[in-house]
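The complex is shown incomplete by one protein chain, all other protein chains being positioned as in the whole.
Letters A, B and C mark the chains in the order given here, with residues in each chain numbered from 1 onward.
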Amino acid sequence: MKREIRVGLIGHKFMGKAHSHALHDVAFFFDLEAVPVMHTLCGIGPDVAATAARYGWRNWTESWEAVVANPEIDAVAVCTPGNTHRAIAAAAARAGKHVLCEKPLALNAAESGEMLAAARQSGVRHMVNFNYRRLPAVNLAKQLIEEGRLGTLYTFRATYYQDWPLDPAFPFLWRMDKSVAGAGSMADKGSHIVDLARFLVGDFAEVAATSEIFVKQRLEGGVPREVTTDDAAAFVARFHNGALGVFATSRMAAGHKNALGFEVNGSRGSVIFDLERLNELQVYFTSDPREAQGFRTVMVTQSEHKYIQSWWPPGHIIGWEHTFVHQYYEFLNAIAAGEGGSPSFEDGHRAQQVLDAIERAAAEKRWVAPGEAEA
Amino acid sequence: MKREIRVGLIGHKFMGKAHSHALHDVAFFFDLEAVPVMHTLCGIGPDVAATAARYGWRNWTESWEAVVANPEIDAVAVCTPGNTHRAIAAAAARAGKHVLCEKPLALNAAESGEMLAAARQSGVRHMVNFNYRRLPAVNLAKQLIEEGRLGTLYTFRATYYQDWPLDPAFPFLWRMDKSVAGAGSMADKGSHIVDLARFLVGDFAEVAATSEIFVKQRLEGGVPREVTTDDAAAFVARFHNGALGVFATSRMAAGHKNALGFEVNGSRGSVIFDLERLNELQVYFTSDPREAQGFRTVMVTQSEHKYIQSWWPPGHIIGWEHTFVHQYYEFLNAIAAGEGGSPSFEDGHRAQQVLDAIERAAAEKRWVAPGEAEA
Amino acid sequence: MKREIRVGLIGHKFMGKAHSHALHDVAFFFDLEAVPVMHTLCGIGPDVAATAARYGWRNWTESWEAVVANPEIDAVAVCTPGNTHRAIAAAAARAGKHVLCEKPLALNAAESGEMLAAARQSGVRHMVNFNYRRLPAVNLAKQLIEEGRLGTLYTFRATYYQDWPLDPAFPFLWRMDKSVAGAGSMADKGSHIVDLARFLVGDFAEVAATSEIFVKQRLEGGVPREVTTDDAAAFVARFHNGALGVFATSRMAAGHKNALGFEVNGSRGSVIFDLERLNELQVYFTSDPREAQGFRTVMVTQSEHKYIQSWWPPGHIIGWEHTFVHQYYEFLNAIAAGEGGSPSFEDGHRAQQVLDAIERAAAEKRWVAPGEAEA
Partner (left out) sequence: MKREIRVGLIGHKFMGKAHSHALHDVAFFFDLEAVPVMHTLCGIGPDVAATAARYGWRNWTESWEAVVANPEIDAVAVCTPGNTHRAIAAAAARAGKHVLCEKPLALNAAESGEMLAAARQSGVRHMVNFNYRRLPAVNLAKQLIEEGRLGTLYTFRATYYQDWPLDPAFPFLWRMDKSVAGAGSMADKGSHIVDLARFLVGDFAEVAATSEIFVKQRLEGGVPREVTTDDAAAFVARFHNGALGVFATSRMAAGHKNALGFEVNGSRGSVIFDLERLNELQVYFTSDPREAQGFRTVMVTQSEHKYIQSWWPPGHIIGWEHTFVHQYYEFLNAIAAGEGGSPSFEDGHRAQQVLDAIERAAAEKRWVAPGEAEA
């Protein structure tokens, strides 16, 4: 019998669905050292019981404290709005639960630092769900970089564009409230591209930034309410290794639904990625024969590519949700191994330091080094 | 309590995995009138029991006859090589089981006609798994055609290219044996594009065709064996509605992994599709303002698009496997409704008539009308 | 002083403009053994004199016979409708003029054979303006094939789609009259892809074909007139080297303006080309490392690429018209050398034999070998 990991999941909306499905599917496809048990789903609202039943959870509750306190539960996943992450994740860690927390890890680095400390102190496995690290194409980019096949890294650029609230009549949501969400596109979307930059290029030295709220009021239940998180942000960065970075986020970029794109340029090659075509990576090598150089569209669906062997034959593409399956594969394996688990709360905390620096840089109109306030 | 449909699945390899997963996932995402029970997995080999356990089947067996004879089983899915479809599917239908059979439906139209007759006689639901009809993008194409937004259809072209046995050292497989597989790329790949042509354009009037085996011998256990199914085929067609079609299939097309592509051109617009980017449909309308006409890349991931509401927000792409989930959604709903179910064995039989005509046209070097031999 | 070649150009419309401009530009960019003199422009209509003046012709006339008879003229370019090619080109050749004739070379192989014989007998240089052989990207494809980098060729596919007369209200033109144009899209567009197939893959063994006229009547000066040339055609082919080919042409393919596309698949690689992105060639090699295989988009704008050194730095793209400049570069060099000149009337004649075979195959609904009638 394999070891079982009894999971409690806090949050039953969009992310709750994605996490539930990953738990539902991971053992179907992957060989695991420890298998998950869908123990308890926690959410608030009249639909929690039905949702739990549908997704295959054994129990449900409206109390996250009950999940954290339940001795039957080994691991907790946190899928709630950002302003609750610190309390839930830290409590879970202190209660000895392994924790997988949604991104961005917290509202600010003070919170994420506390979460990291709590997790370290209790010795649990701790991961932040920067799920795009789990894309086969991103792993191919990482591999090429680590093997030196792009050479010395010079420049990085990334955008994360969506357009869901483009219509000014789109209503006020919690993501537009600074006290709940922390920041807008800069945090919600920016955290992903900041993490990918850290994963692929390295740590940030300093940033300059700006942001804007284009639609300043929206209706909530028919009542106008001030939007306090940014609709779009733009920032430039210098990395410790000398590379330059340029970043743009927007939730008001007409025509883009989930358009996370990045490019890495090095002395020996480049890669380009687009989340809406997540099974592909554009790759360029200077070592190709001169008459036949060009960006090649690699279908990252070969058995040579990370995670793919568990799925389908070449060319049979996977979807967005599969990143969550991969994340649980990593999380469960880390729990079984009693070590590792990446991206960890440390990665989440460092990304948070960058996000804080971006926000401060925009507010104070100056270059800011991540963590400067803490030094 | 919802009605339960107890399913028996014959075949536990690639297609068996895809069907099992669809059954595993369909109720997670979709509201069903009848929910599936994964009753029995049937396969041959030492790994059947382990596979059944992993995928969540309650029972397993090596005897398809036992599945067909089991009164507990309501529906049977057939995922075995083509030369066994007729026997299994017809027996299942005669035993009163609803049947979902892999494509192509049979080795030839005589067989598929028998299967269709058996299914009709017993009054069961019968479907053939032309799963690409279940793609949201293909449904968008269909919708545009049905609404007249492409106008009168003029031309259709389709290719289905793969390259898995491109290396002459790739070993002999059952798909290369005419007695087991019927035909090669012409049937295995061609059946999909023939079905899509029927779905989108209409019935075939006549075809001319040719095919070739490029690597004529391959090793099976170190022993050379003659390849008897085509590596590539090419055919042209006239449709009853006056449209022209051109088709190419190959399993030796370097660089293509699962490249099913098609284009439909009408008097008012065109659509272009590529399976390796299955969340997209290229759409052109002549009614756009002249200075801004062009093929638009529709991300077929909006809630307006068929099946998408059950998945994720816009831009969060789905994968190849999701077509199987959609197929079971249709199959289970048809069973619950006691009517319908498309594509049916009749579609499978008609596609088979076209495939037979293609094969005869290639062999006899003349134009052949589907079903001519039967007339 | 360099040798001068005094050119007479017959035809002053679209092709006349393209040829005039090529003569105007060729010595600006290319080192030539013999330089062109724009001696006489011949056309019919009130605008010939003005056109000649604008394009830089020294003289003009309405009589092609006068051009052919003029002893000052060394070379003649033929840019008139297809039904006049034979008379003009053969007369020019017999008068000792070097000839560059527009494509397709003639209305049928009887005519083109006579033209070839005339040119051979008089010993002049003779070329047919299959200008797409002059694309750097097509030359890169040719180079890769000749160097064996695509291996044994297996399959070829090509389409040539336009949509200029898509609107049924588009008026009757000479290209819709069989007696003037020979055939419709099958000849006008098909001749290009047939020639490219011959250039890249080799000679055709046999073809099967079909075609259709979708809009059967159009207005000419307000009066309905029967369209007698095809709107679209589709054909399959076997090549002498064992490769298979599939072809489609249409002037009614909504959304396509000048969309000549082809793909060549061999045992070691593939190439894909699209005329609307004529500076690019998609190239795939099986020899790339497995984790980084994919079609690479080669910008065919490097000094390593044919003709490019005379133009601009890498990435500075050239346009459609540049193919004509390249053609005159080849034509003038052949005249200076007293030998060579490709594609020659022989290429034009062989393409015509294929076109005739296609037309006969469509009319008689059977496979036809090019030149069979002549054997």
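One rule holds in what follows: contacts are C-beta pairs under 8 Å (C-beta built on N, C-alpha and C of every residue); 3 or more make two chains touch, one makes a residue touch a chain.
Computed from a predicted structure; not experimentally measured.
The residue touching the chain not shown here, chosen from A:L9, A:A77, A:L166 or A:V194, is A:L166. Across C:L278, C:A292, C:A351 or C:V368, the single residue that touches the chain missing here is C:L278.
From the set A:I73, A:A209 or A:L260, the residue in touch with the chain omitted from the display is A:A209, counting the whole complex.
Interface with the hidden chain, as seen from subunit B, comprises residues 140, 143-144, 280, 283-285, 288, 290-299, 302, 304-305. As for the chain not pictured, it touches subunit C at residues 14, 18, 20-21, 24-25, 27-29, 54-56, 162, 164, 256-259, 275-279, 299, 301-302, 311-322.
As for the chain not pictured, it touches subunit A at residues 150-152, 154-155, 157, 159, 161, 166-168, 208-212, 214, 231-238, 242, 244-248, 250, 252-256, 265-270, 284, 286, 293-295, 365-367.
Following the convention adopted for this analysis, only the chains that are shown with their structure count from here on.
Copies subunit A and subunit B of the same chain sequence form an interface built mainly from equivalent positions, shared numbers / all numbers used being over half.
The centroid of the Cα atoms in subunit A and the matching centroid in subunit C are 54 Å apart.
A separation of 40 Å divides the Cα centre of subunit B from that of subunit C.
Put simply, the C-alpha centre of subunit A and that of subunit B have 36 angstrom between them.
Multi-chain contact residues of subunit A, defined as those touching 2 or more other chains: 299, 302.
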